[in-house]
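Every protein chain of the complex appears in place save one, which is left out.
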Amino acid sequence: MKKVVALVLTLALLLAACSALAEKTQLTLWSIAVDSDANTPAYEKAIDDFNRFTNVVSGDDAGYEVVMEATQNEDYKTKIKAAMSAGEGLPDIFFTWSMSFLGDFVEAGRVLCLDDAIAPYMSELSDTMLANTTYDGKHYGVPMTMNVVTLFANLDLLKKAGWDKAPENFDELVKCCDDLVAAGIVPFGVAGKEAWCLSEYTEPLLVKTIGADGLKACYTGEADWNQEGVIKAMTIFTDFIQKNYFDPNASALGNEEVKQNFLAGKTAFYQNGSWNCGEVAAKGENFVAIPFPVIDETKSSLYQFVGGPNDTLAVTATAKDPEAAAKIAVLFGRIISREGNLIGSGLPAWAVNYKTNTVNRVSKSVAEMVAKSDGMVLFGDNFLSADAANTYLEFITQLFAGDITAEEFAQGLDAELK
Amino acid sequence: MSTISETKQVGRARTAGNKITPSKVLIYFILILWALICLFPVYWMLTFSLKDNAEIFGANVIGLPNNWLWSNYTEALKTGRMDLYFLNSFIVAVATILITLIASAMATYAMTRLVWKGRETMNKFFMLGLTIPIHAAIVPLYVVLGKTHLLNSYTALVIPYSAFSLAMGILICTGFMGDIPYDLDEAAFLDGCGVWGIFGRVIVPLMVPAVATVGIYTFLQCWNELMFATIFNSKEAYKTLPVGVQGLFGQYQTKWGPVGAALTIATVPTLLVYVFLSKRIQDSFIAGAVKG
Partner (left out) sequence: MKKTLGYKVNIFLFLLPALFLFVAVLIAPIAMSFYYSLQNWNGLKTPEFIGFQNYVELFTSGSIKFTWALKNALLLALFSTIIQLPFALWLALKLAKGIRGERAFLSIYFMPVLISTVVIGQLWLKIYNPDYGVLNVALRALGLESWCQIWLGDRKIALGAAFVPILWQYVGYHMLLMYAGVKGVPPELREAGMLDGCTDGQLNRYIVIPYIKPILRVSVIFAVTGSLKSFDLIYVLTNGGPVHATEVPSTLMISLLFKRNRYGMGSTIAVMLILLCFFFAIVINAVFRKEKVV
């Protein structure tokens, strides 16, 4: 009930502000919510609610109408960059990834500052959730969902290798993988064709060795990549490869295939974003999410994660009605955060002030772990700027392929990224 | 088109003997094997477009489908929007062919029937287009199309496609126009026609065979083009078949049936046309290359 009241109040405010308008102003929203995207229902709900309620409240055609244009993920990157680079043909509200992706647009002066629109909601948005979209102390984006890298496990397969419970520390994880390999079961499913999927394995290893802050310092350049901890973590990664912990076909597989393999019970573990929780939970009780064990207890802890608020809505500097667009973007971010949480396509970036009994079991357990988190660092390819991010992924790919050693990885990154 | 007429005149230079020799058997064996290798992917595509994963992935890999699963096609059309991509490709192709034909016929006329200094040089200049890779223009075109709001439109593809088909269009038209007797120009001139009149009343009607040749060549170029289509049009509403098929694959990595159906939908029309016009199509490719 609360949410409806809040929604109606916001809308009423919005309408009061522009009741002079006789015709609905159409605002365009660009997103990646195509049919196959897990978040699409959340977007549709937001737009539906908004467009329907405006009519109910105003009783005529006055107000705003939001029209969404969805483009598939990879194409979207090209499309939004093209429009931003031309500075024309831009939508009013747009989906964006946080940190450097949005940062480039902010730097080019294409994005509207949202401080005023966000101000009334500061109680529902923690600083952590706003951090990735804050530049020079100003807020330029509304976070929607947040995601962390999650280790999904198939307990049935573990049982076949003689494990009645999921491994709880690093030695157990190694032992468990050895037992799985011995039992002819592939421990980890990974998509070697998509570099970001490899980073879903390397980054948790790094976080559990040098800590979230340690990894962050590497990204920002405050710390060298060429340090003991990085080499240690990456040596573990190459050991894993040599001990056949990863799918031998990995280099020919895409993420979707790998995920299906895991869901079909072909691999014991699958480490990927928490947006998969809904799908994993649907497969049955034997599918669970567990925290990746700590490697160096002096620097990290069990609930340190790779991830954070990433999916963001922002408003262009050239939006038709900037003030209204900003308010609508904030409103949408709030609704999508809730709906995404309820359908299990992501963890909420906003405070949860609604009933969550319909949220799936796996999402809930990840949310509980994240609540205990004492350190988090964003995905490297989102944290780093486009060029650096690709160099970084490049090195991970080479490491996975056995072209370079952990030492060369650490040295090479310093040489290329500085 | 001298090449084509020659081909017809020559006929069989030598009739094959009737004796069966081992070398002949070997030759036929290789020819038939290669034919099978050429046909197999298409046969396989047609069959797996009608199967479910269980059959494709094990039970029945290369046989005819056990259950003919037409729903793959409904899925490819509805979820995959193949009908839309098809229409887009068609619109882009037709517009490109029209522009290429008009521009190249006019330019060829100016360079072969009108007399002026530098027409040879101009022709060579256009022929550079045969060697210039399509990539050369990609960044500037992308920037210009972006600045002029033309990204994500039919124009974003039609204009570049026409420009890149132009060289071949002029090349083919030059061949055909050379076959039109100059007497006709003179006669029309004496009847009081100006250059435009000659072009419109004499040349254009006699260029109809070139239309097919240029049209077929241009059609295949733009029907299959992937790079520009991927980069200049990211909006669903303007996607062409190659981009659409490629995108569909991303969504259906693990469901081969609907992908097969989409591939079939993208391929069958061209193949049907080919079955009926194979000689013509082959000639247009020969005409394009041999003159180069």
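For clarity, chains are labelled A and B in written order, and residue numbers in each chain start from 1.
Criterion: a residue touches a chain if its C-beta (ideal position, glycine included) is under 8 Å from a C-beta of that chain, and two chains touch if they have at least 3 such contacts.
Keep in mind it's a predicted model, so treat the numbers as computed, not measured.
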- [ ] Counting contacts across the entire complex, name the shown chains the missing chain touches.
- [x] A, B
TODO: Sort through B:Val25, B:Leu64, B:Leu87 or B:Leu114 and give me the one touching the missing partner chain.
DONE: B:Leu114
Open item on the list: Tell me which of A:Ser85, A:Asn226, A:Asn244 or A:Ser301 is the one touching the absent chain.
Closed with: A:Ser85
Task: Contact residue for the chain not shown (choose from A:Asp35, A:Asp48, A:Glu107 or A:Asp374) - done: A:Glu107
Open item on the list: Applying the definition given at the start, please give the residues of chain A touching the unseen chain.
Closed with: 77-78, 81, 84-85, 104-105, 107-108, 110, 192-193, 248-253, 385-387, 390-391, 394-395, 397-398, 400-401, 403, 412, 415-416
Open item on the list: List every residue of chain B that touches the chain not included in the displayed model.
Closed with: 3, 6-7, 10, 12-16, 27-28, 31, 34-35, 37-39, 41-42, 44-45, 48, 56-58, 61-62, 99, 102-104, 106-107, 109-111, 113-116, 122, 125-126, 128-129, 131-141, 143-144, 159-160, 162-164, 166, 170, 186, 189, 194-196, 199, 220, 223-224, 226-227, 231, 241-242, 245-246, 249, 256, 259, 263, 266-267, 270-271, 274, 278, 281-282, 285-286, 289-290, 292
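Here is the rule we use: only the chains that are shown with their structure count from here on.
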Task: Centre-to-centre distance between chain B and chain A (centres being mean Cα positions), rounded to whole Å - done: 43
Task: Contacting residues of chain A [partner chain B, same complex] - done: 34-36, 69-72, 74-76, 78-79, 82-83, 85-86, 88-89, 254, 256-257, 260
Task: Partner chain A, residues of chain B touching it in the complex - done: 79, 142-143, 146-147, 149, 151-152, 230-231, 234-236, 247, 250-251, 253-254
